[in-house]
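Missing here is one protein chain; the remaining ones are kept as they sit in the complex.
Then we have subunit A:
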Amino acid sequence: MRVALFLTCVNDTLYPDTGRAVVKLLTRLGVDVDFPMAQTCCGQAHYNTGYRHETEPLARHFSDVFGGYEAIVTPSGSCAAMVRELYPRMGERARAEGRGDSLARTLAPVVPKTYELTEFLVDVLGVTDVGAWFPHKVTYHPTCHGLRGLGLGDRPRRLLEAVKGLELVELPGAEECCGFGGTFALKNADVSAAMGADKVRAAESTGAQVLCAADNSCLMHIGGTMSRLRTAMRPVHIAEILASTEEEPAV
């Protein structure tokens, strides 16, 4: 199976460890991973801030780069949701505006083939025990686009529960938004920060050492809040936990 890693622009630039973890994990599971160098960004931030027309060239570019692969895997619930949910909608809107089918046709091939990492592991590879080892107390925050957009359900939890040495503890109010929301974090910084602080306090109450999620954008906001509030807790992407083994543990 020829799988393309869509790392996302945020991970590429700020969280290369997550990318390395995905490569390590998928390779360990026998998947042949490729990283198309021409990839950039799915356009989610542009789209969600109200720049649909600026998003279209990015979506076309995404389709050019990834259209030829059997599957596209991304360690980001929100970017997977962008491709799967919003690319079709962009195609429909272009059609409704009398601009024909060209956009919809260009984007169609990538839509069903794009998977968030945990979805790909559970649904496509059919594994929940990926042979990981991570001897820490962990709490899981289901990010909004993964939870409500993609409907990841209990896939991430099932994967975490199968990790050796990992103690999973329940996060109170887990389904509440952490307050990141892309440009929301800047445009409504006060409300965003209040939501982030509440999320961090809820995580602290679990006594976990690690807060885990399947989206580094949310972890950037939560982690930045933890650091400012001097919380002794680390934000860790789920890919890094799943890639961690006794031989090569994640730090």
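Basically, contacts are C-beta pairs under 8 Å (C-beta built on N, C-alpha and C of every residue); 3 or more make two chains touch, one makes a residue touch a chain; residues count from 1.
One rule holds in what follows: contacts and distances are computed from a predicted model.
**Q** Identify the UniProt protein name of the omitted chain, choosing among "ABC transporter permease", "LutB/LldF family L-lactate oxidation iron-sulfur protein", "Quinone-reactive Ni/Fe-hydrogenase large subunit" or "Cobalamin (Vitamin B12) biosynthesis CbiM protein".
**A** Record says "LutB/LldF family L-lactate oxidation iron-sulfur protein".
**Q** For a quick check of understanding: of A:118, A:139, A:192 or A:244, which residue touches the chain that isn't displayed?
**A** Only one of A:118, A:139, A:192 or A:244 touches the chain omitted from view, namely A:192.
**Q** With the full complex in mind, choose from A:3, A:25, A:104 or A:177 the residue touching the hidden chain.
**A** Once the missing chain is taken into account, the touching residue is A:177.
**Q** Of the residues in subunit A, which ones touch the absent chain?
**A** Within subunit A, the residues touching the omitted chain are 4, 7, 9, 11-17, 19-20, 23, 34-41, 43, 46-55, 57-58, 61, 65, 89, 96, 144-145, 148-149, 175-177, 179-197, 220-221, 223-225, 227-228.
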